[in-house]
Structures are given as structure tokens and as C-alpha cells.
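Our next item is subunit A:
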Amino acid sequence: MSEHLLIKGGRVVDPVSGRDEVADVVVIDGRIDAVGPGSAGPQAEVIEAGGLVVAPGLVDLHAHLREPGFEHKETVESGCRAAAVGGFTAVAAMANTEPVTDHAAIVHEVRDLAVVAGLCEVFPVGAITKGLQGESLAELGEMVEAGVRVFSDDGNCVPTARMLRNALTYARAFPVEVVIADHAEEASLVDGGQMHEGVHSAALGLRGRPAEAEEIAVARDLAIAGMTGGRLHLCHLSSARSVELVRRAKADGVRVTAEVTPHHLALTDDALVTYDTNLKVHPPIRTSEDRQALREGVADGTIDVIATDHAPHAVEEKEAEFDRSPPGTIGFETALAVVLTELVHTGALGLSQMIEAMSRAPARILGAADHGGPIEQGRPANLVIFDPDAEWLVEPPFASKARNSAFMGARLRGRVTHTLLWGRLTVADGKATA
Partner candidate 1 sequence: MNRHLLSMHDLSAEDVTRVLDTAESFREVGTRVIKKVPALRGRTVVNLFYENSTRTRISFELAAKRLSADVINFTTSGSSVSKGESLKDTALTLQAMGADAVVIRHGSSGAPHQLTTWVRGHVLNAGDGTHEHPTQALLDLYTMREKLGRLDGLRVAIVGDVLHSRVARSLSFGLVTMGAEVTLVGPPTLIPLEAPTWGVQVDYDIEAVLPKLDVCYMLRVQTERQRLEYFPSVREYSRLFGLTSRRVAQLPEHALVMHPGPMNRGVEIDSDVADLPRSTIEDQVTNGIATRMALLYLLLGASDGGAP
Partner candidate 2 sequence: MSGKVMDAADIRRALTRIAHEILERDRGSEGVAIVGIANRGDDLARRLARQLHEIEGVEVPVGVLDITFYRDDIGLTSEAPLVHETRIPFDVTGETVVLVDDVLFTGRTIRAAMDALMDLGRPRRIQLAVLVDRGHRELPIRADYVGKNVPTSRADQVRVSIEEVDGEDAVVVEGAR
């Protein structure tokens, strides 16, 4: 098979180099050989990219691949396939596996599973505390040596200020930048909560998770990051005031980055009147004011990254009573389309800004040097090609094992046509190649 590809006539959008123009991209043996009107030679396999966008492959800073331990929900392989279909070439896999990814052996296991699958590069996230219990630090050093750069107890909020302080301080020991990422939701206020606490939760008889719970944890985390000089990342922000807190903290020089999911950018809590468990997520989907503030946060750079928080669950787990259903939505296969439909096509966000938030910024935070662009000679060919205008209906079958999509039945505009991992097509004509 020829390792010689010509991506012809696509609109190349590359935030790193600032490029946004129609150009050909030549890929030889896994690397970008040329960008521009060059000739590729007779052996080249041609991808007609007229009307399509060519960008650095997407990088997901926050996803749950469920393996080891929860293979009935998803495996590294099925997750990577779904990620590739969604245009991702790199994915960060959260640590709430079983056993918990709190030591190097699991890090290696997860990474190796991804290498074997060959569909996407996986960057395991290490747990901050042993077993995610929140009581004592995990062996961060061992995991850093194994290549981990981001640590998170995601699923749980780091329970005490003291523990977070220790983690942020300890993480400064290493010569590389190590990021402590927190799922910021104050536990006592959200205990038993099912959805955003507000007008709708009161009418629907569902216990709420107030925005203040997130804001309290965010404020705490920012203060401790400021105090320790540590490197903090805030996962899946959901409330307007959280965005404002981050904005001010950044202005004050706190070393913080922030993240938001496509579903928080697209949806509002009134959608939960049907008790659809696919909309049950932590932190919850909130009001239109919150959604607007999150969109503005992405547009002005306060929020650095759009990450999916891809959270697959088995069908029967989600087809249960609302309060018994686990929270989470899958996200790989719809992320790009949702952001295009809800933000780019509406003019709220530029295409280049989107690529920055979904590829370059997360690649940098993860330490994924081979991803995120730039698209220029010599760089690894980790690319995504997509049709920004293709309309499609979100419905099974999905590449993911799971079907719990918050966008089930939605009509979206924008679809991945090809994904290249080191120059090899993992997705062609919108479908996984393996």
C-alpha cells in the first residue's frame, strides 16, 4: 500500500502557522512532505478535498475509555475507533478505571492497548490520589516517568483544600509541566443531585446540583493554585460565574487552563423535562445564561479547550429510572459537528478558534507533541478532514460500544470525512477503516 497521499484542494486551517487557505497537502511515509500547490507524483493516493477543511487532528483532553475494568461500557479499542470517527488523533483517558490508573503499570497497559488498536494515540491521565479515594497522593513521579503529564481524580472533586494544595505543590517537583486537573463540584452541596438546581429541577421533583457548588470548588482551586504557584486545569466548566472566576484569576497570573464540553455549549436544562437520561451529566447542563457565558468564554480564550468528557455506559444502565441512571454522555462522534453547528455556523466562534480549542491547546497541555499542528513539512501527519456543511442525523449505529448520546436524534451540520494517524487513514468516507 502506498504511503503516499495527496490531499487535494482542501481549505487548510492551522492555528499554529496562522494558515487558512486552500492548499494541497502531501503526505509521505507518515509525515507531511509539502503544503501548497505541489505535485505529489504518480503513485499518490488522492483524497479530493475540494469544499472540505483540512486541519490538525483533534485532541481530546478529557475522555473515559473504561478499560481496564468496565469493558461492557467501552474498551480502549472501541473508544479509539469512535474517537477516530470523530476526527481525533489523540485522546486523554481518565483514570477512573478498575483498577484505578494510579500507578505506572496501568498507564502502560492502557497505552499499549491503544497502540495495538492503532486507531488513535491515547495519553493516560493519572489519578491524583491513590484509588481516587482523596486521602493520599498517588505515585505521581512514577507515572510522570511513564509519560503522564496530566493528573485528575475526575469523577470526584479533590475533597479537601489541603489535599489539592499538596498535589499542586508536589507536582512542581518535575522538570516537565505537570497539570493537576480537578472536577470542581463541592461534594456536600451536590450529594444526591441529579440535574441543575433551578426552576426546572424544582418542578420536576429532582434534587439539584447548584451552580454554586462548582463555583465554590473553582474559587477554592484557583486560590490554592495562586497560593502554590501550581499548574491547575479545571475540567468541564458549566456555570457563568465559574468562567468569570477563571477570567479574573488568569488576569491575576494564576497558572490555570479551563475546559468545556460540547454538550454544555449546546444544551440547556429545560431539555430535561422528558427525564431523558442521556442528558444526565455531572456537572449538569445549566441555563441559557450559563451557556452564553461558556460560549463567550471560548470565544475570548478564557476557556482554552473544548473536550468531550466522553462517558459511555451500557444501554441497560442508561435505560433505568433517572435517579438510578449513571451520569454521562458519549461525545467523540458528535463533538466536531456540535461545535460547528452551535458555534461556528452561528458566528459565535471562528473556525480557526475552534481548531485551536479542539486540537492545538489540548495537545500542548497533554504534552502530545506529535499532535495539534502545525501543518508543515516534517510534522507527523495527524490530520482531520471534514465537510463543514454536511448535514446528518445522530442515530445508531455508533462506532462507540455505547449509545448514550445527549444528541440522539439531533440534526447536525458538519461531518468528518477522513482522519489520518501518522499518515494512515483510520477513517475514510466517514467510516472507520478498521
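How these were chosen: all candidates are chains of the complex that A comes from, given by their letters.
Observations on the structure shown:
Assume contacts are C-beta pairs under 8 Å (C-beta built on N, C-alpha and C of every residue); 3 or more make two chains touch, one makes a residue touch a chain; residues count from 1.
This one's a predicted model, so the numbers in the text were calculated from it and none came from an experiment.
For subunit A in this complex, the touching partner among the options 1 or 2 is candidate 1. Residue ranges of subunit A in contact with candidate 1, taken from their complex: 198-199, 201-206, 274-275, 277, 316, 319-324.
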